[in-house]
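The complex appears here without one of its protein chains, the remainder shown in place.
So that you can tell them apart, the chains are marked A, B and C in the order they are listed, and the count of residues begins at 1 in each.
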Amino acid sequence: MILTDNLLTSFIKTRSDTEEICAPLEIEDYVIQPIVDVSPPKWHLGHTTWFFEEFILSKYVANYKRFHPEYAYVFNSYYESVGKRVVRTDRGNLSRPTVSEVYEYRDYVTSHLQAFLEENSNEKIQDIVEIGIHHEKQHQELLITDIKYILGNNPLLPKYNETFTENPTSDQVSQYINIEEGIYEIGYKGHDFCYDNELGVHKVFLQEYNICNTLISNKEYLEFVEDNGYKNSLLWHAEAWDWINSYGIKVPLYWHNIEGRYHQYTLRGLKDLDLNAPVTHISYYEAFAFSQWKGERLPTEFEWEVAQQYFQWGLRWEWTESAYSPYPGYKKAIGALGEYNGKFMVNQKVLRGGSVATPQNHTRPTYRNFFHPYLRWQFTGLRLVKDT
Amino acid sequence: MILTDNLLTSFIKTRSDTEEICAPLEIEDYVIQPIVDVSPPKWHLGHTTWFFEEFILSKYVANYKRFHPEYAYVFNSYYESVGKRVVRTDRGNLSRPTVSEVYEYRDYVTSHLQAFLEENSNEKIQDIVEIGIHHEKQHQELLITDIKYILGNNPLLPKYNETFTENPTSDQVSQYINIEEGIYEIGYKGHDFCYDNELGVHKVFLQEYNICNTLISNKEYLEFVEDNGYKNSLLWHAEAWDWINSYGIKVPLYWHNIEGRYHQYTLRGLKDLDLNAPVTHISYYEAFAFSQWKGERLPTEFEWEVAQQYFQWGLRWEWTESAYSPYPGYKKAIGALGEYNGKFMVNQKVLRGGSVATPQNHTRPTYRNFFHPYLRWQFTGLRLVKDT
Amino acid sequence: MILTDNLLTSFIKTRSDTEEICAPLEIEDYVIQPIVDVSPPKWHLGHTTWFFEEFILSKYVANYKRFHPEYAYVFNSYYESVGKRVVRTDRGNLSRPTVSEVYEYRDYVTSHLQAFLEENSNEKIQDIVEIGIHHEKQHQELLITDIKYILGNNPLLPKYNETFTENPTSDQVSQYINIEEGIYEIGYKGHDFCYDNELGVHKVFLQEYNICNTLISNKEYLEFVEDNGYKNSLLWHAEAWDWINSYGIKVPLYWHNIEGRYHQYTLRGLKDLDLNAPVTHISYYEAFAFSQWKGERLPTEFEWEVAQQYFQWGLRWEWTESAYSPYPGYKKAIGALGEYNGKFMVNQKVLRGGSVATPQNHTRPTYRNFFHPYLRWQFTGLRLVKDT
Partner (left out) sequence: MILTDNLLTSFIKTRSDTEEICAPLEIEDYVIQPIVDVSPPKWHLGHTTWFFEEFILSKYVANYKRFHPEYAYVFNSYYESVGKRVVRTDRGNLSRPTVSEVYEYRDYVTSHLQAFLEENSNEKIQDIVEIGIHHEKQHQELLITDIKYILGNNPLLPKYNETFTENPTSDQVSQYINIEEGIYEIGYKGHDFCYDNELGVHKVFLQEYNICNTLISNKEYLEFVEDNGYKNSLLWHAEAWDWINSYGIKVPLYWHNIEGRYHQYTLRGLKDLDLNAPVTHISYYEAFAFSQWKGERLPTEFEWEVAQQYFQWGLRWEWTESAYSPYPGYKKAIGALGEYNGKFMVNQKVLRGGSVATPQNHTRPTYRNFFHPYLRWQFTGLRLVKDT
């Protein structure tokens, strides 16, 4: 449990970090939703604010007056038990509340919560504030990837920020790390915050395996593209093959073939493809097909968790072979707050690690991220495993 | 032909009128496209500007430098022969160019065109400018109806403008005007501007008919609703019956039943249903079903044109029974400018009259408006005819 | 009014003709529905039978016992006021009743109706029987075109019947017939059967025009294809352009380009394209685009009706420029029987003439056929008009 002072500091910093992410945006950028998975930035701003209003201020502050009676409806997402929600595909059809009103809403809730926390500090409330902080950090990462999608699919290809480093250089030499067969412990054992899906420390038996200490690079992935990897049905899952053919997928998202040379749209604008950088914006389907082409495979999430202390990670969310399922003994938390993790435990793949868009202190070796296997707008990548 | 001075004045006024329509908007309102038929206001601002740049400045002004090389792509609409266009459903996914950049684009083109027209005045160019002015006036009406849709489908139901009068009062007493059978002339005979689809003056033979001098009111339409008009399949076309059932249509667009009483969203905000005002925001399907319920019928566009001198019109676009087809001898104009009218002459219905959103001087007795029979976001209404 | 004896003869012959059309089929061919517009042959057999059971036997025959209580549900089509119907797209999912049961149903109803008619002959019943006969003749034509679709879209391209003549030869020389401007009478004036949509004889004023005495041939249409007619957007309606591009339409239905030479699937099997035969299986969109390419136009249905006595017709249903609308004074018949014609009077085009699949005595100069503009599975064709 974070002490109250730290919690307050953390709360205020998180709120301000979110707004800093949006600082380079034009008002127009806050409003649109080009695909269903990408939410308008102003919705993220409002939704993270609504969380604190809904689960703390409106419940624990006597006579608290909501900023606006309709905002709970506008900024709710998947919390079915709290009330009717704005259908997700409609988020991009709402020009009001304006961006400026959303920022007023943020200030109102931030200052009310700050005042409340300065006077009140029971553990239950601290727990919810902490969840709210982590919830907002998740949305910070989504803000960055959603902004990238909004700008990167505009025909003018505007830049977001000249200083955002997507493709850090690395001088690591690739090699495979051998992990012995045996029983290993999985799950979060610490005393700080973690999500409920990481709890339930339990043993797993792993066979011997060899895991690469580096991510697959653009250079390696380009070889796959140029070896007609996207045209060989034997490398792909059946549904993946339908997917690449229906959507005409031939390269990772944001790659552009301009007069025979590959470029990539980055948050700094359109650039030459950086061959040394880890490949990114690929689906699980593509990660899997690449691994087949290499004659290797993706790690399971358990293999990843056990081996991660032997390699660097954090540049890309790494697709694993593991489906997102409950750990032994997993119980959903009671009530609306508990709706979140459990209800997505079907048809999604676990990603491990973290990315250049992940906020500081918002990932850890046991963190379980998850997405549908066809999604590519996150900073996703892959690492390979060889059996002995 | 308008003299050059008048043309210039008219050009400048039209450009400024368009911007005045948008004055009450927030920046966010300019960006979204809630349904495919409603374009973002900033797209209208850019598209009407692109017209002048594409068809005059870039063709007739030596060394004209386009404001931005990509704008022709972004702001083109259906002019297939000019270049690839932004797919219509994607207009609402473009946060850039910003509203402010679009206004700069407008100023740039307006001032270049003004300078050019002050020095050049051949008839061909005047013709195109005149088309451009009328094109922009059409978009002024669309701006108003699109803004109404954008605000009227927002859960906060914001007001556009307290002074916009949608529902003027009238003290006319309803009565039927008898028109004798005989040969009548149809089509535009004047010397001012008209669209090519009104040309080709020709004779039609009309049977005797009786046409009402007033539009159907909300009061009359409410009787139809309350008599279960929306539940009686015999009143509806087969495809209309599918349509109302698929979309759950039970009342005109913008009607809200709040605790048993009908309200209507107007550009002044949510109001009690004004029973004396002419009904509006109905589809052709609904207008037809209403006429069946009354045991009467809609006029053809020819009956309307012949009879219109005997009654007042201009508050609502009036659905007619006529499909939108070419007049005898109709020829599409050559080239891209000619693409517009002819290519829509299938599966649409003609509307006659004009509405509270129609710019001054932008309609006339021979004007042929047209929309798909299921559309409701225009200020549409109806007038009945009885056979003798 | 047909005398009772003739009516009985006609009834029995119609019933037997329908079955003769199906004689070459395999049982499997009776069952499937490859597209929504094509019904399974066994459905046609049952539906035409249901008509007589529903509107005569069950109403006028004391103690009549329906053949099967569920068949009214299975074989109803668009008669909304009679009961719930099998959703049209589900017709091809019904393996039962079997073909043999449907033929038993036919025999049962035919013999009951025959017995009833031999004893009863009031005019009202005769009227309904006559409608039922004509209704069944309409389905005879649909049977032929639906069978062609079922076989012609099977990869084995089976033959239907070696003796069916789709492409009769003609030695007519093409020439244009001039029709003077003036007032003409339109609509059915005789005393035999006609549909309600042909009634309401009325005057129309026609401008002078010149109409070709022959249909457009495959040879002429092939020139259009080879002149890139399907690639020139200026020739097409906007929605037609979307249609040909969405569905990859490049030639008429049933044309196959095999190693550079065009063939056509006919009811006799796959054959070389018969250049002298009138083109067929084209949509209105294609007929219109062809006319634009020729610099001519399609006739209106009134022009066709007035001119038809001067040329031969009956090989192809001829697309006209006219939308399907009610004639002056048109009233839908009361009750379920009246549902048919009026409820389709929107978004369809009138076709005039008749085709090689039309039963004898089932068309006439005033007959108004109608289909959606994108449909091609009927034996459709076109004839051109030139203005003076």
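FYI, contacts are C-beta pairs under 8 Å (C-beta built on N, C-alpha and C of every residue); 3 or more make two chains touch, one makes a residue touch a chain.
Because the structure is a prediction, the values reported are computed rather than measured.
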| item | value |
| --- | --- |
| Shown chains touched by the chain that is not drawn here | A, C |
| Full-complex contact with the absent chain, from C:Asp5, C:Glu19 or C:Glu70 | C:Glu70 |
| Hidden-chain contact residue, picked from the options A:Tyr73, A:Tyr262, A:Phe311 or A:Phe344 | A:Phe344 |
| Hidden-chain contact residue, picked from the options C:Leu94, C:Ile177, C:Leu222 or C:Ala238 | C:Leu94 |
| Sole residue of C:Ala62, C:Leu156, C:Val173 or C:Ile258 that reaches the chain not shown, by the stated touch rule | C:Leu156 |
| Chain not shown, touching residues in chain A | 78, 80-81, 183, 202-205, 207, 233-234, 236-241, 284-285, 288, 297, 321-323, 325-326, 328-329, 332, 339, 343-347, 349, 373, 387 |
| Contact set of chain C toward the excluded chain (per top definition) | 26-34, 42, 70, 73-74, 86, 92-99, 150-151, 153-156, 158 |
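We take it that only the chains that are shown with their structure count from here on.
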| item | value |
| --- | --- |
| Chain occupying the most central position, where position means C-alpha average | B |
| From chain C, the most remote chain by mean C-alpha position | A |
| Distance from chain C to chain B - Cα centre to Cα centre, in angstrom | 37 |
| Between chain B and chain A, distance of the C-alpha-averaged centres to the nearest whole Å | 45 |
| Rounded Å distance between chain A and chain C, as computed from the means of their C-alpha atoms | 58 |
| Residue numbers of chain A (touch at least two other chains) | none |
